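As you look at this complex, bear in mind that one protein chain is not there, while each of the others sits in place.
Labels run A and B following the written order; every chain starts at residue 1.
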Amino acid sequence: MTNLVIENIRRSLGRTDQSPLSLRPDIYEPRLPESVDSEVARFLDEIKKLSGVSQKLSPTNIASALKALIAEQNIRKATVWNTAHLRQLGIADTLQSLGVELASPNADKHEIAQCDLGITEADYLLSETGTLVLRSSAEKPRAVSLVPRVHLAIVCPEMLRADMHQVFAEAKDSDYLVFITGPSRTADIELTVTLGVHGPKNLYVWMMDE
Amino acid sequence: MTDTHPYIEFEKYSEHVPPSIPLAVQQATSRFVGGRAARVAELPQWEQLRQIGSDIRQHTIENMDVYLTKLEEKVEEAGGHVHWAETAAEARRIVLQIAKENNVKNVVKSKSMATEEIELNHALEAAGIESLETDLGEYIIQLAGTGPSHIIVPAVHLKKEEIAALFSAKLDINAPTDPIELARIAREVLRERFLNAGMGISGGNFLIAETGTLVMVTNEGNGRMCTTMPDLHVAVVGIDKVIPDWASLTVFLKLLARSATGQKLSTYTQFITGPRRAEGEFGPKEFHLVLLDNGRSKILKDPIGRDVLKCIRCGACANVCPVYKNVGGFAYGSFISGPIGAILSPQMYGTQTARELPYASTLCGACADVCPVKIPIPTILRHLRRRVAQGDELSESSMPAPIRATASLASLALAWNWIYRLGARLLPIINPFFRKDNWLSGMPYPLNRWTKVRPLPPFGARFRNWWKNVRSAKETESPR
Partner (left out) sequence: MPKAQLFITCLGDQFYTSTLKNMTYLLERLGVELTFPPEQTCCGQPLFNNGFEDKTRPVALNFMRAFAKSDAPIIGPSGSCVSMVKHHYPSLFKEGTPEHALAVDIASRTFEFTEYLVNVLKVTDVGAVYPHKVTYHASCHYLREMGLKIEAKTLLNQVKGLEFVQLNEEETCCGFGGAFTVTYPEVSRSMMENKVKHIISSGADTVVTCEPGCLMNVAGGLHKAGSPIRAMHIIDLLASK
């Protein structure tokens, strides 16, 4: 089924239905990863450059780290991705035991909007730019990394990818993918950089060293 | 509301630019230029990336029908709806219809130049639908009722005191002048609207034909809010935004943020393929993609001019343009300003409406040096000047007759060298009438347009005579 716009295009270009598609020009070779330690260090450093807070953590320290975060950011209500790994780490339970009210990640958007903290994992990480790559699903809803004013991502080295190429090759079939590179920011008012305009103001990234 | 664009009065505006505009614009441009330079220095393969980016965009434009057809197929496969809008009016009609069918009363909008191009907000408001800009800069200028002064930071011409006053008046509050506080107020006000809007409208930076994916590059999170919270998402995107595949996208993502603001990547890059698939996750149940032509398919006819369609809307050209930096965005009379505006508007609105724009340049070439997809802007400017001055296959001349007559006279005088040489000998005669301090000032039209800004050196063509009569006599005169 042709339409006016496609017809206009074809007429302008002198192409027909049968005109072949010429080859797309070559892309450069993707970047290869350096050592895991080097990639991890680079990733965590980039997060800091973006005004995020990053640290390495082992599972035994999670509870105390959460306690510190709750105090520092005055967290009263939180929502957590319902993934196997986060369940295994006991994140939701730990939060509850620390007195934080929990909302289901699938709760109504108004309830999610009352949460101060959203905790997610990541599907991939890009070290060069300090980017978290998140897919979305029923257990990993998009709003958790977006709506609360604090976003905590609990990640591990296996998620690292050297270049966007690798991420796209693996994730291009998703219905939704988001790259998160630092906390929300703007410079719209007199070029003063302001964090947390509509997205989270504070980004925490904890790299598990298991 | 018609599709004819009002005549763009660049000269008239440029004669009385309020000094605050260049001052503000230059603060933005120098920040972005510095950032860009730092990011470019980090990437030794920058020039290679630019070339690949240029080649891919070229290839895509030349095969646009194939890629758009594939895009439509893939978007529909993913459960989205594709609408084709040949004109701006058609695009407005489509969006209004979707809104009506879904009983939408409130729309939240993320920043989209395509929607500004079609003046969508006016149409929605006329139909009784509230359409709120949610990007902070766009929100501010929507409240202020002005246009954008810069492509990336549209409200940069407003001081924080002015913005505070604006918020106080429009929101019925007592807004402080601190930018951080003002942003917090915007966050609170807009949060409610995100959560309650019936429809989210966005633009798009790229459309990946391979999988039917919309790519949105943003910083604030409002783009994500608009396309996650409401049940309905409508994206209005120019047909020129299509790219072949994900591999191509890696090139553009490496080029875009670095060129625009000096970031490695913008804060949020979203990749949206159709409506949400699973229950229990957030996201729109319905996704509509409105593909906007509005003259782009016509621009494709022109092998030189169509390079303008390679543009990825980074704003790097504006950031280095000395003309733009001295007049700001309003002078260009359209949703898009700076060097790219000077070559897009005449092609989109015609060289009758935009005949002043191709001349709004000294052809210095700084823009071409920084364009991430190597659009040869000075070449296209000259090409469009030809269209204005003498007309071409696509358009008649729109140059006023007196200027064409002057050009004819000049051509005659310069081609028939005896006329030129006679004139050169006679011109010094007028010197005494205008001479002051070894300069000429206060000259009559048209030279007054020069001398009102700075004096002219006195006319003194003596070399020819010297060569013929003096020099031969003294071969070894020492230099002065």
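Heads up, the rule we're going with is that a residue touches a chain if its C-beta (ideal position, glycine included) is under 8 Å from a C-beta of that chain, and two chains touch if they have at least 3 such contacts.
Computed from a prediction, not measured in an experiment: that's the story for all the values here.
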Which displayed chains does the hidden chain touch?
B
Answer key for B:22, B:221 or B:339 versus the chain not shown reads B:22
For the chain that got dropped from the picture, name the residues of chain B it touches.
10-11, 14-17, 22, 322-323, 326-327, 358-366, 368-369, 382, 384-390, 399, 407-408, 410-417, 420-421, 424, 427, 437, 439, 446-447, 449-450, 452-464, 466-468, 471, 477-480
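Rule of thumb we're sticking to: only the chains that are shown with their structure count from here on.
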How many Å are there between the centre of chain A and the centre of chain B, using C-alpha atoms for each centre?
31
Chain B-facing residues of chain A, complex
3-6, 8-13, 15, 19, 21-22, 24-28, 30, 46, 106, 109-110, 113, 128-129, 131, 136-138, 140-143, 146, 163-165, 168-169, 172-192, 194, 196-200
What does chain B use to touch chain A in their complex?
27-28, 31, 45, 48-49, 52, 55-56, 59, 62-66, 68-69, 78, 84-86, 134-137, 140, 153-156, 158-160, 163, 179-180, 182-184, 186-187, 190-191, 194-195, 210-211, 213, 219-222, 224-225, 228-229, 239, 244-251, 253-254, 261, 263-283, 291, 293, 297-301
